[in-house]
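All protein chains of the complex are present and in place, except for one that has been dropped.
For reference, chains read A, B and C in written order, and residue numbers begin at 1 within each chain.
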Amino acid sequence: MAGNTFGKIYQLTSFGESHGKAVGGVIDGCPPGTPVDETYIQVELDRRRPGQSKITTQRQEGDQVEILSGVLDGVATGTPIGFIIRNKDHRSNDYDNMKKVFRPSHADFTYDQKYGIRDHRGGGRSSARETIARVVAGAIAKKALESHGVSIKAYTSRVGNIEVQKSYKELDLSRIEENIIRCPDMDVAREMIELVDGIRKAGDTIGGVITCVAQGVPVGLGEPAFDKLHAQLGKAMLSINAVKGFEYGSGFEGTRLQGSEHNDKFVSEGGKIITEKNHSGGIQGGISNGQDIYLNVAFKPVATILQKQVTVNSEGNETELKVKGRHDPCVLPRAVPIVESMMAITLLDMLLTNKIYG
Amino acid sequence: MAGNTFGKIYQLTSFGESHGKAVGGVIDGCPPGTPVDETYIQVELDRRRPGQSKITTQRQEGDQVEILSGVLDGVATGTPIGFIIRNKDHRSNDYDNMKKVFRPSHADFTYDQKYGIRDHRGGGRSSARETIARVVAGAIAKKALESHGVSIKAYTSRVGNIEVQKSYKELDLSRIEENIIRCPDMDVAREMIELVDGIRKAGDTIGGVITCVAQGVPVGLGEPAFDKLHAQLGKAMLSINAVKGFEYGSGFEGTRLQGSEHNDKFVSEGGKIITEKNHSGGIQGGISNGQDIYLNVAFKPVATILQKQVTVNSEGNETELKVKGRHDPCVLPRAVPIVESMMAITLLDMLLTNKIYG
Amino acid sequence: MAGNTFGKIYQLTSFGESHGKAVGGVIDGCPPGTPVDETYIQVELDRRRPGQSKITTQRQEGDQVEILSGVLDGVATGTPIGFIIRNKDHRSNDYDNMKKVFRPSHADFTYDQKYGIRDHRGGGRSSARETIARVVAGAIAKKALESHGVSIKAYTSRVGNIEVQKSYKELDLSRIEENIIRCPDMDVAREMIELVDGIRKAGDTIGGVITCVAQGVPVGLGEPAFDKLHAQLGKAMLSINAVKGFEYGSGFEGTRLQGSEHNDKFVSEGGKIITEKNHSGGIQGGISNGQDIYLNVAFKPVATILQKQVTVNSEGNETELKVKGRHDPCVLPRAVPIVESMMAITLLDMLLTNKIYG
Partner (left out) sequence: MAGNTFGKIYQLTSFGESHGKAVGGVIDGCPPGTPVDETYIQVELDRRRPGQSKITTQRQEGDQVEILSGVLDGVATGTPIGFIIRNKDHRSNDYDNMKKVFRPSHADFTYDQKYGIRDHRGGGRSSARETIARVVAGAIAKKALESHGVSIKAYTSRVGNIEVQKSYKELDLSRIEENIIRCPDMDVAREMIELVDGIRKAGDTIGGVITCVAQGVPVGLGEPAFDKLHAQLGKAMLSINAVKGFEYGSGFEGTRLQGSEHNDKFVSEGGKIITEKNHSGGIQGGISNGQDIYLNVAFKPVATILQKQVTVNSEGNETELKVKGRHDPCVLPRAVPIVESMMAITLLDMLLTNKIYG
């Protein structure tokens, strides 16, 4: 109700503030027998970890997960999986001057108004450290999905105006981790990194788009009318910090087409019914049709810039703000595993939901 | 769970198929004392009604709502509001040839696979007739929101490549109903109508974008982390038939900017803290900040075209399909009240949820 | 949220007031392929119907169900099943003198205080006419459970101090419908009927207990920690009008025993593991163990008596109340199908929930 739980069957409840003792969560509804591999979870957390490259924040956090329950001999028992990750390298003093100042385009003002009380240190609950819990739940979900033949890959497809021109089908998605911006087109990646590095030096930030693809998704996932698969995926992605837009399949551009151009012709191939073009993005009528699910997620430029800004304080008086602290010039590289995680959590949740029809 | 309920407190559960006896719904959690004005509900239903103009389907449905419970002397009593709308002008025979054929880009194949049984007549449950229930719940929500000073307006902002160039602030939103495409820019509207009419004559369809604006929204709506206001709005919109994308505030385009350009400076105006640019689209950290909420919803071209198409049947054999029936060449004009309804339902739901902090 | 939905997967949302246009509901999550037999539903409704015998209220309602959606050729399609039952024989004038008077032990005062507005006619939403929707959903659930080998029987086991002395195992549960009090012990039934008839003539009412037994329930239903099978069953039964208590298995009496007497010894019988005594009532650790589930539900005497009573009106002034209208001297015979329905709805819901582990 108060918004810290996601999913209907595979449910993640997350907790924790940026500079509190720990962040963590509870996963309820994980199917018994699912492998829970702490080494793999750590690999995923390391993809999201601060300080991983020169173009991310330099906050140093090991982000070591400790699993407290629900797992026996490396597999889920079906009981809730509680886990925590202790916060270590927080420099709360860096935030002293923000206690009563509302940073532009940040959640300071709205949290203050909504709750009447606010943990201002490091952004408190509104910090993207909350997404750690998503990556833990996502890593477990990915492994569970793997056994159903589902694989998930996300990558940075645009930074500012620098964009991958190829479709995901023309890219080698196994190469995403080869560069620090997480873009499988190596030439474009180089340009993106250069852009972000320049932005970083200027104390500024930049936005962009992440593309995510799920392959091998079984037919039948999604619950119309209101819980259509893409509606759940849209909510999942829009709940990630800094996201401003979502589209799947042919998306916004597809709306320029006529039905006769846009329609996905069904064909029979080796006993399976597939579509030729997949403008539908793997989802028809809110239900997966077995084709690739692909979608785009738009991330705004990070609100915290290192330049001087004019804003107001909680008394409504104008004040000048010069942010200290260590911040990301561009969230995209670290957001890639988060997007994958939300895709995995949503697909596993819908796959389990679909079992009620079995 | 099975997807036919929307909202957490102001909850709509909808039911009904295109060619069944009736469509309808139950609204639970409507605050007692809310005016329930059947005349106004009918006005809203008439905006959604088929057969309202030459550029919509010619199916003739009065779409008369009958409220069965939860209302006394014109106001909600706090108990559930049950309502039905009987289906009248269905010509189920038009669909006989589709019983075992999967229409391209339609929900036929996925429903068939998911449920194993399918009411093929008029698209059954996957038909947009389901949205009637949303308009009823939306009309009541709009009235409830009005008493909180909230007003909601949606309009067609792009059809194919014909686009309103002005921002919503430069338009007179009171003129939306003056033309049959529901676009407040009269010159653009004329072009849009001409385009749709040509498309219709060719037996084809076209997509586009609807923009929706909510003004007067109180500060504090939205429940982070997972139920951020824009995540709920995104889910609401993506659950409408034919929607492929969603963005709010600066949206996809805003991701091209740098933080120093994009950030919303806070200023104090007449004792109120506001932002100057509202790139945030009225939502920061997932919580409304009192500024206008504005968003775009992308609708694909209607899948049902009147041209001959090649597809497969349920045995997987290739077959030719020539659709009969009466269909919309463009869903946008009829979708405008649906988008407004989902905005209203979501905002009222979040407003009621926010009361737990009061 | 506002309390008119029951169940997690097989979900009933009910609506309707005693003297409104109709009562009805929506069943979401009914497995596709479930037979939906209107004749059978009507049989069940007739068991609950007013005016069925001399010891029930004489209000005459046919209680004819009309199913509006979700069913094709006699089976559920997996889409929501909407249904209504029109109210016919309401004499709202009988309630004019109660508009501003709070009937003792009734919901008049609390509804008035909670909602600020109240449909006083026939008790409005607090009337047991709401349970009609439960019987419809229960009838469908019973049929779905039958295909899993589950059968459900309830009967009146005590009226006032007249009590069936035998355990359910010693009774012939196929004979419940042979008398108007619905008690399978014919001698006890005769005494009960005599008692109720006397009470009725005195314008008074009487309480009692209904026992319900489910046989053939598969092992594994129930979701600890909070949604233990008996916790869900308890909530289901306690939500029925006039219920004051619930116990299962050895219940309150079993708490007098020592562990060594009370414990259910496991034995192996024909390859199946069963318990010898079933003090556990078919549920251990909140999960069904394959043995019979049996439980008792306590119903208070109906609050509406035909004798003069002193009470207060909405201004807080003392007033005398003489109720008109037609009322039950004892709810038990009509509550038998309601108890069975709540058992069926809960078991089917838990059976579907358990599929996520399959």
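Here is the rule we use: a residue touches a chain if its C-beta (ideal position, glycine included) is under 8 Å from a C-beta of that chain, and two chains touch if they have at least 3 such contacts.
The shown structure was predicted, so the numbers you read here are calculated from the model rather than taken from an experiment.
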item: Among the chains presented, those that the missing one touches; value: A, B, C
item: Which of A:Met1, A:Met186 or A:Val310 contacts the chain that the document leaves out; value: A:Met1
item: Per the touch definition above, residue among A:Arg125, A:Arg158 or A:Arg256 touching the missing chain; value: A:Arg125
item: Interface with the undisplayed chain - residues on chain A; value: 1-5, 8-9, 11, 13-17, 20-26, 28-29, 32-33, 66-70, 72, 75, 77-82, 84, 114-119, 124-125
item: Residues of chain C (touch criterion as defined above) contacting the omitted chain; value: 1-6, 8, 14, 102, 104-107, 109-111, 113-116, 125-126, 130, 158, 160-161, 199, 204-209, 219-220, 222-228, 230-232, 234-236, 238-239, 244-252, 254-268, 271, 273, 275, 279-281, 284-289, 296, 298-305, 307, 309-312, 316-318, 353-354, 356-357
item: Residues from chain B at the interface with the omitted partner, ascending; value: 1, 9, 29, 31-32, 78, 352-353, 355-358
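Here is the rule we go by: only the chains that are shown with their structure count from here on.
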item: Same vs different contact residues, chain A with chain C, by half of numbers used; value: same
item: Rounded Å distance, chain B centre to chain C centre (Cα mean); value: 39
item: Centroid spacing, where centroids are CA-atom means, of chain A and chain C in whole angstrom; value: 46
item: Residues of chain C touching at least two other chains; value: 1, 9, 29, 32, 78
